[in-house]
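What follows is a structure written as C-alpha cells; I'll ask about it next.
Excluded from the complex is one protein chain; the other protein chains are retained at their positions.
Should a chain be cited, it is by its letter among A, B, C, D and E, assigned in written order, with residues numbered from 1 in that chain.
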Amino acid sequence: MFGLPKGSLEEPTIRLFQKAGWNIRKSSRSYKPSIDDSELDGRFVRSQEISRYVDHGFFDCGLCGYDWVVENESDVVEVCDLVYSRASNRPSYWVLAVPEASPIKEIKDLQGKRIATEVVGMTRKFLAKHGVEAEIEFSWGATEVKVPDMVDAIVDLTETGNSLRANKLRIVDTLLKTNTKLIANKKSWEDPKKRAKIENIAMMLQAALNAADKVGLKLNAKQENLDEILKILPALRNPTVNALSDKDWAAVEVVLQEKLVRDIIPKLKELGAVDIIEYPLNKVVR
Amino acid sequence: MFGLPKGSLEEPTIRLFQKAGWNIRKSSRSYKPSIDDSELDGRFVRSQEISRYVDHGFFDCGLCGYDWVVENESDVVEVCDLVYSRASNRPSYWVLAVPEASPIKEIKDLQGKRIATEVVGMTRKFLAKHGVEAEIEFSWGATEVKVPDMVDAIVDLTETGNSLRANKLRIVDTLLKTNTKLIANKKSWEDPKKRAKIENIAMMLQAALNAADKVGLKLNAKQENLDEILKILPALRNPTVNALSDKDWAAVEVVLQEKLVRDIIPKLKELGAVDIIEYPLNKVVR
Amino acid sequence: MFGLPKGSLEEPTIRLFQKAGWNIRKSSRSYKPSIDDSELDGRFVRSQEISRYVDHGFFDCGLCGYDWVVENESDVVEVCDLVYSRASNRPSYWVLAVPEASPIKEIKDLQGKRIATEVVGMTRKFLAKHGVEAEIEFSWGATEVKVPDMVDAIVDLTETGNSLRANKLRIVDTLLKTNTKLIANKKSWEDPKKRAKIENIAMMLQAALNAADKVGLKLNAKQENLDEILKILPALRNPTVNALSDKDWAAVEVVLQEKLVRDIIPKLKELGAVDIIEYPLNKVVR
Amino acid sequence: MFGLPKGSLEEPTIRLFQKAGWNIRKSSRSYKPSIDDSELDGRFVRSQEISRYVDHGFFDCGLCGYDWVVENESDVVEVCDLVYSRASNRPSYWVLAVPEASPIKEIKDLQGKRIATEVVGMTRKFLAKHGVEAEIEFSWGATEVKVPDMVDAIVDLTETGNSLRANKLRIVDTLLKTNTKLIANKKSWEDPKKRAKIENIAMMLQAALNAADKVGLKLNAKQENLDEILKILPALRNPTVNALSDKDWAAVEVVLQEKLVRDIIPKLKELGAVDIIEYPLNKVVR
Amino acid sequence: MFGLPKGSLEEPTIRLFQKAGWNIRKSSRSYKPSIDDSELDGRFVRSQEISRYVDHGFFDCGLCGYDWVVENESDVVEVCDLVYSRASNRPSYWVLAVPEASPIKEIKDLQGKRIATEVVGMTRKFLAKHGVEAEIEFSWGATEVKVPDMVDAIVDLTETGNSLRANKLRIVDTLLKTNTKLIANKKSWEDPKKRAKIENIAMMLQAALNAADKVGLKLNAKQENLDEILKILPALRNPTVNALSDKDWAAVEVVLQEKLVRDIIPKLKELGAVDIIEYPLNKVVR
Partner (left out) sequence: MFGLPKGSLEEPTIRLFQKAGWNIRKSSRSYKPSIDDSELDGRFVRSQEISRYVDHGFFDCGLCGYDWVVENESDVVEVCDLVYSRASNRPSYWVLAVPEASPIKEIKDLQGKRIATEVVGMTRKFLAKHGVEAEIEFSWGATEVKVPDMVDAIVDLTETGNSLRANKLRIVDTLLKTNTKLIANKKSWEDPKKRAKIENIAMMLQAALNAADKVGLKLNAKQENLDEILKILPALRNPTVNALSDKDWAAVEVVLQEKLVRDIIPKLKELGAVDIIEYPLNKVVR
C-alpha cells in the first residue's frame, strides 16, 4: 500500500508516476485511485499525515515532505529524495520570521512572546533547545499575515523568501530544510519482496525526474574537430560516436542538461558541427 | 469524402489524425472541417450515422463503432480496427442487463417484458433469435437509470461493467463486442486510386495508434552481457547494436511497450547496462 | 534589454522561448517578467510600440511585426524573420478593401473619400504616392465592420482573406506584406558582446521554430534497396547510415518535414523498409 | 411522481420551480433530485421520453414539449401551456425545409426523395396525409447540415427561422406548432387528491411565469389628473388608489407589463405624476 | 475590528453583509478587505481561529461556528445566532461515527481504540467525561475515509448524515450541535459605543437573514371574506388592510414565509381573493 499526497502535490505526483510508467486514475471520491499494476495499491491522504500511517504500517511506503516526518516524529526509512513540486523542483525551508521593524533580533528575544505556526512540535523543540519559553499556537493557514497584529513571530515555510519579503518580514533563523522524500515502513523494508518493489519504484521515479530537464543531442562533425567538440560537451552519458560513410565525418550523440544547450549550440557551430538536432527524453538512468 | 465521428470521439479523432500527419481544423459550425491535404475532404457527423452514409456512397470511408454498422445493417468494407477512445483504448460490449434483484435470470424470462435501448434493431433480432417477444422502446440516453422503475431490462453499452455495478445491475447476456473501425464504401474500395488513399490513411492512423504506448530505449552494455540483455528485451523492432570506441562496449537501441519499461530497466541494471535513456515516439510501422 | 510583444503574440512568444531554452515567467503585473538568464532582461510592451523603443535604444532588440517598423518609421537592424503566431505561422497582408458592391475599383477612385485604419501613416504615404487625397481616420479596432456605413474604405490586416470575404469586402490593393521579425538597435548591434548575444538568441529561436514541423525518422533496409530509399528521402540533414549485425541490412536515420512523412512511409514500405519509427524533435540547426 | 425534462430545459425548469416555491436540488447523478415537498417526488428524464412514461403511469404528470406528445402518440391530459425555455419564451415550429435552390416546391415533389428528421413518426403521417411516399431516416442531430449532400429535405425544429436561413434553407410547409406543456396521466387526473396537487402546482408555475415580465408601479398624482392617468395605465390588476394626507393628491399602485413601462413613464410625467417607482414581482395571480 | 471567516463561509458572509447594507471588497491578498463604513474594519482569518483572536482582544467581534468557540475554549460573549452557510442554512452536528459493521456499539467500546478528528480537545473531554481512554489523532481532512483502515472511529461534522451513510458509517453518539454565531470580546462588549455598533450590525445581519426566506404578498378581497382570509394568513407582520374605492373591496398586504405561499395562494383563490402578487424583500425587522 502506497501513501500518495493529496492537495498541491496531487497532480504533480500523478504526472510523475505517469512518466515513470504507472497510470494512476483518480475515482470520483479521489481517496482510492486505480493503478495499472496488480502489485501496487495506493491511497491519497493529506501530505501531513502520510508519515504517520507509514510509521503505523498502514502504508508500506509513501511520498511526503521531510518536514512532516520530523513534525510527526515518525520512525521510518528514508529511501530517497524526490525533489518535485507544482512550481519549482527546489527544496524549501521552515524559518522563524518577524516583521522587519520588530525588536526581535535573535532567538532569545522570543522569551514570553506569542508564535503562530503549522509545525507546533518542531517549533517547541527548537525553542527548548535554545532555552526559550514562548506561547506557540497552531495556525490553520495564511500564517504570514498574522504578524505583527495577532502574534509576535511565525514559523513558516518558504522557498525563495519572496513571499516573506512581500509581507515585510525578516528571517531570524532557519529550523529545517525540507523536500519531498520516498519513505518506507521499517518492517516492509525488511521484507525482500516489498523492498525490491519499493526500490524498483524509486528507481523509475528518479529516472523520470532525472529526464525532466535533460535532452538528447545529435550532431555531425569532422574527425579533425571531434576532440575539441567532445571536450566542450558536458555529457551526462558517455557520448556515442559513429563513423559516417564519408570517412572524414562522425556522428556524435550525447545526453545533457537542457539548460546548457542554448550556450553550447553556438559553440558547436563555431567548431564546425552541422546537422545538430535536439530531442526530448522520458527517462534517464545512469 | 471521409466520415468523421462527432461527439465523444471528436477530439480523440482530431488528435489521432494529427499524430498520423493530418491537421483537421474545425470551423465554427464544426460540420465541415478544413484538412491540410488537397486529396482529403471530411465531414463530422454523429457516430451512429456514419456507416449509413458510407453505405449510401456519400462517404468513401469513415470511422465509427462496429455496433452501428450492425445496427444500421450497413453493407460496407471493414478496412481495419482502430481501437481508441476518450478514456481507455479498449473494446466495449452491448449487454442485456437487469436489476440485481430481478427474477429475470435468462433470456426467455424476458417474454412479454419491456426493454429500453439505443439499439432497437439489434435487440429485436437478438430476441427473435431466441424466440422471445418483448416490448422494445428506444431510449434517448441515461438508459441505466430506467430499470426497474420504467422498464424491466435494458440493452446498454459497457466497457468494464463498473457503471452497471454502480447502478446495481446484473448482466444476463452479451449481444455484441464492438470497437471503432475504419470502414469503406464497396465501390470506393474497388477504385484503385481511392483504395490506395484509404490504405495509406489506415497505415498512418495505425502507425500513430501503435506508437502511443511504445517508446525507444537506448543503453550501453559490455559485449560480454550483450546476449543476456538482448534476450530479456521484448523488442518490437530489431535491436540496433553498435560497437563503441571502447571495444568492450556496445550501444543498443530498441523499441518496446512503454508499460514494460518499468520492469525491464531494473533487470537491465542488474545485467550491467548503463546510460539508459527512454525517448518518446510519434509513429511505429513494422 | 529585450522587447517582448504583449497581447496575442504573448503566449506564443513565451512558448517559443521555452523551446529555445529560456524560461520566461510572467509576474502578476506581466510587464516585467523574470527570465532564467542573468545576461537577459525583458519587458512586455504592445507589439505596435516595440520598434519605437528599439529605435530609441531603450531595448537592445525586440520581436515585432514588420508592419509596425514601417508605420513607426523606426530606424533599426532587421536581424531575422521569425514567422510564428497564435494560429498559423504565415505572413499577413495590409490591404485596402471596399464593400463588394462599392463603385471604388482602383486607388484613384478614393479621391475625397473617408478611410478607417490602424496604420494612418502607412495609408497616408500610400495614397500620396498615388496622388490621391482622402480623409484618413484612426480606427481603434473592428475596422472591417465600418464599411460601408461609417467609412468608404478600410486598410486592414488579413492573412487568408477569409475574414474580409465573410464581411463581403473586396480587396483593391495590397500595401504591405508583413511577419514577425527580430529587430535590433543600431548601436547595440555594433557592440560585439551584445551582437553575439542577439545572434545567439536568434539562432536558438530559429532552431526551435525550425524543429516545430520536423521529425526524426529511423528505419531498417536491405543494402540492395538503400540507394532507392535514400533517393526518395527529402532529408534536411545528411542521413546517417549504419551497418547492422546482419550484413545485408542497414539502419538509416534522417530528419525531414513532418508533413511529408504521411506520403513517404507508404513508399518506404514498398521499397522493403521495415521497423520504421518517427520521433519528435526540440531543435534543428543545420 | 413528476417527470422533469433533462437537457436544455433542465436549468430553466429548476429556476421556474424555485420561483414557484419549490426547491429542486440535483444529486450528483442528476436523475433523482431532492424536492422540499414531502408530497412531491420527481425524476429527470429526456424531454422526448416524458410523455411516454406519463402515458404508462410511471409519472402522474410531467413537463415536456407538445411535439413529443404527438410523436409518441401519448394518450395524456394536457393540463396547461407553460411557455418557457432557455432563450426565448416563444413557441417553436416543426417545418419541412429544403435548400433554397432545390427543385422541391411543394409536398408532392418529395415523392421518392430521402428526408432526415428526429420526428420520424410525425413526418411519416404528414406525408401519408398528402399521399406522398419517401424514404424517412432518423437523424441523431445537426439535421440542418444534411441537405443537400446527404438527404433531399429535412423536418426540423425552428423558432424564428434564423438558423434555417443561415444554412440557406427554404421552408416548404409547417407540420406542427409546439411549446412546453404540463401533461398528466389520465388515471392520476381522476384521483381528486392527485388532481388538486397537480392543479396547485400548475397555478404556481403559471404565477411565476406570469410575473417574469411584469412589474409593480407606484406614483403620486393630483386628484384632478387621476382619471386621465388611470386611463393610460394598462393595469393587469385593479389599480389601488389611496388618498394622501394632502387631500389634493392620491397614491396609485398598479401591476403592468414591464415592457410597457418605458413608454408609459414619459406619458405619466406629462400628466403630472411624481415620485414614480417600479419594483419587481415574484408571482402574479389574477 | 471584525473577524470574518475565510474559506467556505467567505462568499456567503460577503453576500450577507451586502444584503445588510455593507459592501465588503476583497483585495488581491484577501486578508484585509475594504469596507464602506469608516467605523468598521475587518480581517479574513480561518473560521477555526476567529474565537481565539476575539478572546485575545485583537477582534472586537467576529463570525464563527460555535464548535470552534468550544474547541478553543474561548471566553467570549455570544451575541446572537446567524444560521447561514453555503448550502443549507441549517445547524450541523459533531458526531462520533464508526463503520456500519464495527463491533463498537457504545462509547465505552472505544477504550484503547484509535480515533481521528479535527476537534481533538472536544473529543478528549467527551471521552474523559465517559471515563474512556483512547488514542486521539488530529485529522487534516477527509476524516470520513479513514475508517476502518487507518483508525477505529472518527469524530466528524455532519449536517444531514448523508455523507456518513454514503461512506457506510454509523453514528454512535453526538458531541455538539453547532451553527454560526456572532461573538464579541468581553471588554469590547462593555464599551457602550462598541457595543452599540456590534448590536447595530447584529440587527442588520439578522434583518437580512430574516428576509431571505420571506416575501411580501398583496391581494384584493371582498369585505365579506376578509375575516376568513386574515385567519389563514400566517402573517409575520401585522396585515395592512386598506379600503378600495369600491367599498365592498379591500386591499390586504402581509409579509410571510416564502415557503408557505405555494400552499396559501390556492386557498386564497378559493376564498375569492383576486389580483394576488408576491414581491421580494431585502430586510425584515419585527
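Operating definition for what follows: contacts are C-beta pairs under 8 Å (C-beta built on N, C-alpha and C of every residue); 3 or more make two chains touch, one makes a residue touch a chain.
It should be emphasised that the depicted structure is a prediction, and the values quoted were computed from it without experimental measurement.
Novice: Among the chains present in the display, which ones are touched by the chain that isn't there?
Specialist: Contacts of the omitted chain with visible chains: C, D, E.
Novice: Specify the residue from the set D:S102, D:N179, D:N200 or D:N220 that touches the hidden chain.
Specialist: The one listed residue touching the chain not shown is D:N220.
Novice: Out of D:E73, D:E190 or D:D275, which touches the unshown chain?
Specialist: Within the whole complex, the residue contacting the unshown chain is D:D275.
Novice: Specify the residue from the set C:D109, C:E137 or C:E228 that touches the hidden chain.
Specialist: C:E137
Novice: Need a quick check: the contact residues on chain E for the chain that isn't drawn.
Specialist: These residues of chain E touch the chain that is not shown: 20-22, 36-37, 199-200, 203-204, 207, 211, 216, 237-238, 240-242, 255, 279-286.
Novice: If the missing chain were put back, which residues of chain C would it touch?
Specialist: These residues of chain C touch the chain that is not shown: 6, 29, 31-32, 43, 45-46, 48-49, 52-53, 56, 58, 137, 139-142, 145, 149-150.
Novice: Touching the absent chain: which residues on chain D qualify?
Specialist: Residues of chain D in contact with the hidden chain: 215, 220, 242, 244-245, 251, 258-259, 261-263, 265-266, 269, 274-280.
In the analysis below, only the chains that are shown with their structure count from here on.
Novice: For the sequence-identical pair chain B and chain E, determine the rotation angle of the Cα superposition and round it to the nearest 5 degrees.
Specialist: About 180 degrees, rounded to the nearest 5.
Novice: Where does the A-C interface recur among A-E, A-B or B-D, taking recurrence as more than half of the contact pairs being identical by residue number?
Specialist: The same interface as A-C is formed by A-B.
Novice: When I count C-beta pairs in contact, which pair ends up with more: A-E or B-C?
Specialist: By number of C-beta pairs in contact, B-C is the larger.
Novice: Please work out the Cα centroid separation of chain B and chain C, and write it as a whole number of Å.
Specialist: A distance of 38 Å separates the two centres.
Novice: Could you give the separation in Å between the centres of chain B and chain D, each centre being the mean of its C-alpha atoms?
Specialist: Going by mean C-alpha positions, chain B sits 43 Å from chain D.
Novice: At what distance in angstrom does the C-alpha mean of chain D lie from that of chain A?
Specialist: Roughly 59 Å, centre to centre.
Novice: Multi-chain contacts in chain D: which residues touch at least two other chains?
Specialist: none
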